[in-house]
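One structure is given here, and the rest of the page talks about it.
Excluded from the complex is one protein chain; the other protein chains are retained at their positions.
Chain IDs A and B follow the sequence of writing; residue 1 opens each chain.
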Amino acid sequence: MNVAGDIAGSEQSLRRFLHGLPGVDEVGARARAETLATRSIKTDSKRQAIDLAISMIDLTTLEGQDTPGKVRAMCAKARQPGYGAPPVAAVCVYPDLVPEAVAGVAGSGVLVASVATSFPSGRAALDVKLADVKSAVAAGADEVDMVIDRGAFLTGRYGLVYEEITAVRAACGDAHLKVILETGELSTLDNVRRASWLAMLAGADFIKTSTGKVTPAATLPVTLVMLEAVRDYRDFDGRQIGVKPAGGIRTEKDAIRYLVLVNETAGEDWLDPRYFRLGASSLLNDLLMQRERMATGRYSGPDYMTVD
Amino acid sequence: MPEADESTVAAQAGRIAIRKTYKLYIGGAFPRSESGRSFEVTGAGGGFLANAALASRKDARDAVVAARKAFPGWSGATAYNRGQVLYRVAEVLEGRRAQFAEEVRQAVGGSHKAAFAEVDAAVDRWVWYAGWSDKLAQVRGGANPVAGPYFNFSLPEPTGVVAVLAPAGSPLLGLVSVLAPAIVSGNTVVVVASEKYPLPAVTLAEVLATSDVPGGVVNLLTGRVAEIAPWLASHMDVNAIDLAGALGAPGALADDLAVAAAENLKRVVRLPVSDWTAEPGLDRMIATLETKTVWHPLGV
Partner (left out) sequence: MRFEYAPAPESRAIVTLRDSYGLFIGGSFTGGSSVFKTISPASEEVLAEVTHAGPEDVDRAVAAARQAYERTWSVMPGRERGKYLFRIARIIQERARELAVLETLDNGKPIRESRDVDVPLAAAHFFYHAGWADKLGYAGFGPSPRSLGVVGQVIPWNFPLLMLAWKVAPALACGNTVVLKPAETTPLTALLFAEICQQADLPPGVVNIVTGDGATGQALVAHPGIDKIAFTGSTEVGKEIARACAVSGKRLTLELGGKAANVVFDDAPVDQAVEGIVNGIFFNQGHVCCAGSRLLVQESVYDDVLAALRRRMGTLRLGDPLDKNTDVGAINSRAQLDKIGELVSSGEAEGAARWSAPCPLPDRGFWFAPTIFTEVSQAHRIAREEIFGPVLSVLTFRTPAEAIEKANNTPYGLSAGVWTEKGSLILWMASRLRAGVIWANTFNRFDPASPFGGYKESGFGREGGRHGLEAYLDVAGSADAAGSADA
């Protein structure tokens, strides 16, 4: 039974399905996220969580001023963060720097993710966006982080958004697809829920909160709603889809809050880099600093943490 | 012998005092006037007290911008939070009791005892207003029994940015009595201090700056009321103006200001007060409140 196909058969049926999903009470969702943020993770569970968080990072550089040198340095850190910490999950770069990234992580098990589809705005013709995807995949990207057309979503043209995702999915070939919802522009948690389901029906392997170029980026309440969505989707369809909050996750405290959210919402099946990632850059050093404090008993400082 | 506080006790022989500089208070910071001007403030005996900043129309403009920027945060805070912040102001005011009493006495003359009485009354007045924050909606709002299957309720809301001309002759108690009622409900203000007695107002601004009051909620200008007030009265982004400092001014200043205020239909507050020590009632708080009424059907 091709349930997804039935639902997406027409613009109207897709709309009816998405608008028929249960609503999200924003105040209640925020309250739940806040209560979970009071969890106190100490000693062994904190050590475990820090290492898990490090192994879930998509270490990211997405700036106009990126160069091969910058990417190489980041890859060196990604595969060996130092102090005995495990490597991160992936590095995340612009498509034209994928070859550098592939070379930089070769043999380490660290994956290469590339943004694509005219990241971050997504405002370009479909064939341009698909060419962007294909170039990244051809250069060796293991994962593609695409952006949805928020303009289309906000005008209710869910069918168009759906078709773009399925087209990108096809262009990815064997590469995994992360679909960036840009939750900061979607604005309401109801929209986050609907966009999550839309992306999952269309074939996403991961749903991702943000490009990191818009404020607010990832937040706990938004991630809570997305974790509920992937949990419910697995019950609906059998497929387990991952979640990636990205942007604004700077401290070890933040990271552990996200892990608690995963643990108590979607469950331990998602506590794995295959199903949960943290899109971040400066977070890694804060995790390493806290790791050092737990190992030595002393507070560390920036002088002791390498800059990429 | 009237009670003397430490500031009047003779300094150690040969010790020179560090004199305070009195600046404006805008957006949480203490800038000088952009015009670079100042004016002499003299004490009750005619002697020199300090040079205070002489605010220009541009300072007034900047103050309104700061007040507008602070409005969403301050009006969006819970009433409980605003009450807490205002109570904290009272705590810090109380701690500076002697300093304020000295400044009041230097300004208006009179005895130490009278000055302390004024300061105590000002602090108590502030506490009175702080306690109104989380009660206004209960006293000024409520459900309305409309004829139909509708739930209908009215709520008071702050009007926005309020310009306040502080009373000319009451440098602390009068000032507090026009400032607190405006901000307790969530308005942000631009205050023009008494022209003759501006210094306690600046010291009050120091208290606000150290009491968790977000920058921009209160902005203070010192200078010539007749020069500055018209720019506030005619400003299209100011929602209300309290003319206390223009009442009794020479000429028809208050009338002129009220006419200018009509351009964007500002709420104009003209509430003369002869005795600032009397309990003020609700009038000044109500004057800067809007009322919002909401309907919603009841039905399955």
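Here is the rule we use: contacts are C-beta pairs under 8 Å (C-beta built on N, C-alpha and C of every residue); 3 or more make two chains touch, one makes a residue touch a chain.
Please read all numbers here as calculations on a predicted model, not as lab measurements.
Would you mind spotting which of B:14, B:76, B:250 or B:299 touches the chain that isn't drawn?
In the full complex, the listed residue that touches the missing chain is B:299.
Using the touch definition up top, pick the residue from A:3, A:31 or A:170 that touches the left-out chain.
A:31
Can you say which of B:92, B:127 or B:271 touches the chain missing from this structure?
Missing-chain contact among the listed residues: B:127.
Tell me which stretches of chain B touch the chain missing from the display.
79-80, 83-84, 87, 124, 127-128, 130-135, 138-139, 151, 282, 296-300
Could I get the residues of chain A that touch the absent chain, sorted low to high?
22-25, 27-29, 31-32, 38-46, 48-49, 52, 228, 259-260, 263-264, 268, 271-272
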